[in-house]
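Taking it in order: structure first as C-alpha cells, then the write-up.
In this view, the complex is presented without one of its protein chains, the others remaining in place.
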Amino acid sequence: MNFIESSFIYWFFVILLMIGLYGAIAKVNLVKKLIGLTIFQTAIILFYVSIGQKKGAGIPILDVGHGHGPPPEITAAQYINPLPHVLMLTAIVVGVATVGVALAVIQRLYAEYGTVEEDEILEMIVTRE
Amino acid sequence: MTWVLDLFLLLFIAGTAVAALESRCLLTSSIILGAYSFMMCLVYASLGAVDVAFTEAAVGAGAGTVFFLATILRTGRKTSR
Partner (left out) sequence: MKRFALLFTFLVGGLLLWGSTDFPDWNDPESPASTYVSNLYITQAYEKTHVPNLVSAILADYRNYDTMFETTVVFTAGTAIFLILRLPLGPLARRRNTEHPEAEPQTLPRDPILEMACRVLFPPTHLFGLYVLTHGHYSPGGGFQAGVILGASFILLAIAFDLRATLSRLPEGLFKPLTALGVAFYVGIGVVCLLLGKNFLDYEGLRAIFSGISPQMIRSHGILLVECGVTVTVSAVIFAIYTNLVSRGNHREGL
C-alpha cells in the first residue's frame, strides 16, 4: 500500500502525458493536435506541482492578519514547497499566449488553403510546386 | 478516505481527455476541453497549490475555451478525423 501511495501520481502523470502525445502525433485535424498539446502541457504542470508535496503540511500562505502578528515559529515542514507553484504560474500564462498564437496560425492556414486537415494541406502544397 | 475522491477525479480526467480527442464535432471537443481544465483545477487545489488552481481556472476554463470557440467559429465546426 505504501508503494502504491508513494508513486501512483507518477503513473497517472505518465498516462495523461501519453494521451496528449498520442493526440499530438496521430490526429490529422490541426485543432485536435492543439488540444493534444494542451493536455500534454497540463500533465507537465501536474507533475511539477505534485513534487512539492509534503506529508502533513499546509498551503503556503501564512496565517497573518491585521491585529495579530506572524505565527510564533515557522518551520519548513509546516508548509508545502512554494517554488514549483511559482514556476508553474509562469508556465500556465505563457501557455495560453502560445495557444493563442497557434490558433491564429490555424486561421491563416484555413484562409490560405480552405481546410484544416493536415493531409489535404500537404497535398495542396505538393501539387502547387 | 479522501483518496477515493482523488481517484475518482483522476479517472474522470483521463476519460475527459480521451473524449476531447475522439469526438467528431470540434464544438464538443472545445467544451470538453473546458471541463478538463476545470477538473485539473480541482486536482491542483486538492494537492494544495491554490495559486496554480486559481490561475488554471481563470485561464484554462475561462479564456482558453473562448479562444478555441472563436477560432472554430471562423474555420468550421463539423469535421473531422
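Note that the chains take the letters A and B in the order they are written out, and that residue 1 is the start of every chain.
Criterion: contacts are C-beta pairs under 8 Å (C-beta built on N, C-alpha and C of every residue); 3 or more make two chains touch, one makes a residue touch a chain.
Worth saying up front: this structure is predicted, and the values here are computed from it rather than measured.
Interface residues of subunit B facing the missing partner chain: 50-51, 53-55, 58-59, 62-63, 66-67, 69-71, 73-77.
Within the entire complex, the positions of subunit A that touch the omitted partner chain are 5-11, 14-15, 17-18, 21-22, 25-26, 50-55, 57, 60-65, 70, 74-77, 79, 81-86, 89-90, 93-94, 97-98, 100-101, 103-105, 107-108, 110-114, 124, 128.
Throughout what follows, only the chains that are shown with their structure count from here on.
Rounded to whole angstrom, the centroid-to-centroid distance between subunit A and subunit B, based on C-alpha atoms, equals 11 Å. Every residue of subunit B that touches subunit A in the complex is listed here, in rising order: 3, 10, 13-14, 17-18, 20-21, 26, 29, 33, 36-37, 40, 43-44, 47-52, 55-56, 59-60, 63-64, 67-68, 70-72, 74-76, 79-81.
On the subunit A side of its complex with subunit B, the touching residues are 5, 12, 15-16, 19-20, 22-23, 27-29, 31-32, 35-36, 38-39, 42, 45-46, 49-50, 52-53, 57-61, 80, 84-85, 88-89, 92-93, 95-96, 99-100, 103, 106-107, 110, 116-117.
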